[in-house]
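Once you've had a glance at the structure underneath, I'll fire off some questions.
For this view, one protein chain was removed and the others were kept in their places.
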Amino acid sequence: MIRKLFDIIAGNAVPAVFIIISAFAIPLSGYSASYLIQELLTRIGRNSFLILSLLIPIMAGMGLNFGMVLGAMAGQIGLLFICDWGIVGIPGMLLACLIGTPIAIVLGIFCGAVMNRAKGREMVTSYILGFFINGVYQMTVLYLMGWIIPITNPALLLSRGYGVRNAVSLLGIRGILDNLIPAIITGTQGAGQFFSVQGGNAFVMIQLPFLEGSIRIPLATLIVIALFCVFIVWFRKTKLGQDMRAIGQNQAVADSAGIPVNRTRIIAIVISTVLACYGQIIYLQNMGTLNTYNSHDQAGMFSIAALLIGGASVSRASIANVFVGVILFHLMFIVAPMAGKNLIGEAQIGEYFRVFVSYGIIAIALVLHAWKRNREREAARRSLRGNKGGE
Amino acid sequence: MQEVMNEYIVLLTQYLTQWGISPGLAGVILAVVVWLLLYLGRGLGVFRFLMRWYQRLLLLAGLVALGFWLFYIGREHQVFLDNKPMNDYRALEQVNVSINGGESVEIMARERSVKKTVGPEFELKAEIFDEDGEIVDTITRTITPKCSKDIMINLPMLAGGAEDFVLPAPR
Amino acid sequence: MIGRFIQNAGWPRIIIALFLLGLFIAAPFVGVRVDTSLSNTLVRFGMNGVMVLAMIPMVQAGCGLNFGLPLGIIAGLLGATLSIEWNVEILARLAELGAQYKISWLNEAFLTSWREPIGFASAVVIAVPIAAVLGWFYGKLLNRVKGDEMMIATYVGFSSVSFMCIAWLLLPYKHPTMVWGYAGHGLRTTISVEGYWLHVLSDALALDINTENIHLYIPTGMLIFFAVMAFLVWVFMRTKTGTAMTAVGSNPDFARASGVNVDRMRTISVMLSTVLGAIGIIVYEQSFGFIQLYMGPFYMALPAVASILLGGASVNKAGILNVIVGTFLFQGILTMTPSVINSYLQTDMSEVIRLIVSNGMILYALTRKVRAGR
Partner (left out) sequence: MSDNNNNAPLLRLEHIGKEFYGNRVLSDISFDIRAGEIIGLVGENGAGKSTLLNILFGMPVISSTGGHEGVMFIDGRKVNFTSPNQALAHGIGMVHQEFSLIPGFTATENILLNREVLNGSTMSYVFSDRVSTLDRQAMNERARAAINTLGVNISPYMTVSEMPVGYKQFIEIAREIDRKNTRLLFLDEPTAVLTETEAEILLIALNKLARSGIAIVFISHRLSEVKELCSRVIILRDGRLITDQKAEELTTRQIASLMVGRESERREVPQEIPEAPVEPDNVNYTLSPSPKKKKKKIKPALKVDHLWVDMPGETVRDVSFEVKKGEIFGIGGLAGHGKLGIPNGIMGLYPAGGSVRLSGRKLTLNKPRAALGRKMAFVSEDRRGVGLLLDEPLDWNITFTAMQTQGRFLIGIPYIFQIRNEHAMRKEAKKFIDQLEIRCTGPHQKAGELSGGNQQKVCLAKAFVLRPDVLLICEPTRGIDVGAKTLVLDTLRNYNKENGTTIIITSSELEELRSVCDRVAIVDEGRIAGILPASSPAEEFGMLMMGEKMRVALAATE
């Protein structure tokens, strides 16, 4: 009984701690509710898709897919092309996805194959693989683009004539998905109807009297994310999903039952990589600028940290973890610098604090996972023995 | 051999057009027919296998087509509006140009302006003024830059009724 | 014969070595001086050698590659900054001691002329116990997560670095050369060691030939220091404890059946690795000239890991020779690619090549088939 209670607390300790931290930090930061909600909504739209892409490899027992940065890179290459060609709007985003997909598939197959060669240490391998592919990506973007790969737009290229600039403006697709279906929550007593028309554009208006100011909702993005959640739920019900769950729990048994283990693992990584590619495109359409050499860097780390803060572990993660995580993590992200400034007088502290928390939470999650796994192994060993006689 | 093939294709196209079927539509019809044949034979293992690959191929072709279509409809063009004399056409005193019914720009003689449009075609409306600021003429044209990125429109030629008023964009 | 040599050396090493050789051969043709390149390579070899050496104990004890090297580096940074902060006090205390116990050579003149070496030594002396304590905790942690050491080491390194970012801001350092001028507190991101112990090892006994035709600089002191450290590690791996440690890495069950305390050996190896990391960064800084704080140590483990792997080590076996060969090759590539390739292609590809080579090397080591049955 006590053990069960302990398990429940231990199982949700991480989100609980973050709720407490936020509860202290929010008043300290002095941000208004509408500002926080606006920021949170933006960040949910921006990051959820990336985080959701981590779920499937976890299901297949491959741990946290640090290799998702590969997908992010594929997405960025897609974006670079549409920028060069000047494709804008929703068609531009779709085309970027379309171009990114084959690249992500190839990278995903490579990543999966490498991980199959390094069973038991998938995470560190995919992590280093991320760095390695980053090198290849940089080589491609910095030297081959504009030289072998045709990129002509001078706005993209470095002045030397080849290689892509460090910052690329994504003006053409900026906020295009977020604002596709404009929706506003407002506190002011404006037009009383659900749909209102202002300046020729239709808005979805929701009124909440207690709110000050108005909040824009990235409705279309949220719909895409919701569709993706439905996809995950459906995927879990398929044979492939079932096979992945089996492999995640026991590879040897799955193999003896005739499930193609290695192939399925590669599929899991490919799906994750492709989704990370789309996630990065959604992320960047919100940001509006592409930092060619850095945007993907932190994508993996922040997504993984957010997922873990949501209460997921290396071997178990759900959709709920994703949303709890993204809210708590980004709440901390928003308020920490301001809280740090108001508390100690240094915004820098808050910045470092959130970086520390991101890394620390991953470290703790990994330690807990390894610890638990070793303990379970011990317990499994113990369960093999019968009743002891001599006692 | 090659020639025979070419001739055959030309004839076939002509024949199809006669029935109001464009080559693209013919391709779609062919794809559907093959699919139906495979579907009818799905009891056989080989057919099932073929079906899977055929459908994958169709999916792939569809995606590629989608890609081209997106490229086609999503392309942003810079339209340079040029009011400079060209080929004996004199520069106009003042032109107000609006594209796709948007806000119009005022272009004085020997000026050049730039507007952005998205998609394969756009509607250009030019109001031409004389020295006194009276509208002399209003021209509405649908222009299709297709896949070319940027174009320049020489307004004097447009006003003068020349057909080749669409010029390549300046470097 | 050749086949055996290739088998011993391993393909990746041969390719990299040939590549490096090619760079050296090509250098004169693109206007890069071989002698200065060689000098640079040697300097960087000396700078990084000790940090690469820090990999050996953990690899040998079966704890995997020490991606947690930043932990040791932090201890080294603490030692380095404290040695500057307390520089005056340390010298004063030493003079006091000299006077108190009538040690004739410990006088004012000696302290003035040996100010810099004493500063360096004090940095090491402060860093080592801190590293040992951190290493002890780190070792205990790694003992609980057997099998996942590398990933956890990485994130322990990262989180300790980001934790120290906060600490650098808050710790009550006062020394004017180190804190931000406008705020009066919080350490700067880079701190010059000039006037404290800049080049204290590098310039000791250094061979500096600077004539019309030849510019050769050999940091003899630093190389000797590296040699001494390498020798100490070599000797340690030969002691009873070192032997037991190797056996633990080779087969923990065997070691246990032979009465060795496996966890203790692993902890010792982690402590040793952390201490070497701490010393390594101080050696690095005295040559580099600056202490890099905040995110500086973040990715420092990767080059060290890549170096030892490049030298032919595997995830569970490493020796001094691997360190020497690997560091030389890796640093050689890092020195030569910017100068040679850049003069040829007129671009700086060194960063990209570093990324690909170092991570490719680690990836290669990680995916190599581990021996069955373990």
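The first chain written gets the first letter, and so on, giving A, B and C; residue counts start at 1 in each chain.
What we mean here is this: a residue touches a chain if its C-beta (ideal position, glycine included) is under 8 Å from a C-beta of that chain, and two chains touch if they have at least 3 such contacts.
A quick note: this is a predicted structure, and the numbers were derived from the prediction, not measured.
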Out of A:Asn12, A:Asn166, A:Ser256 or A:Asn294, the sole contact with the unshown chain comes from A:Ser256
The listed residue (A:Phe6, A:Phe24, A:Trp147 or A:Trp234) that touches the chain absent from the view is A:Trp234
Had the left-out chain been drawn, it would touch chain C at residues 235, 238-240, 243-244, 246-247, 250-251, 253-254, 256-261, 317, 371, 373-374
Residues of chain A touching the missing chain are 234, 237-240, 242-243, 245-246, 249-250, 252-254, 256-259, 381-382, 384-391
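Note that only the chains that are shown with their structure count from here on.
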The distance between the C-alpha centres of chain A and chain B, rounded to whole Å, is 39
Rounded to the nearest Å, the gap separating the Cα centres of chain A and chain C is 34
Touching chain A in the complex, chain B uses residues 63, 66-67, 70-71, 73-77, 118, 149
Per the touch rule above, chain C residues touching chain A in the complex are 67, 141, 144-148, 150-152, 154-156, 158-159, 161-163, 165-166, 169-170, 186, 302, 347, 349, 351-356, 359-360, 362-363, 366-367, 369
Interface with chain B, chain A side, in the complex: residues 82, 85-92, 94-95, 98-99, 172
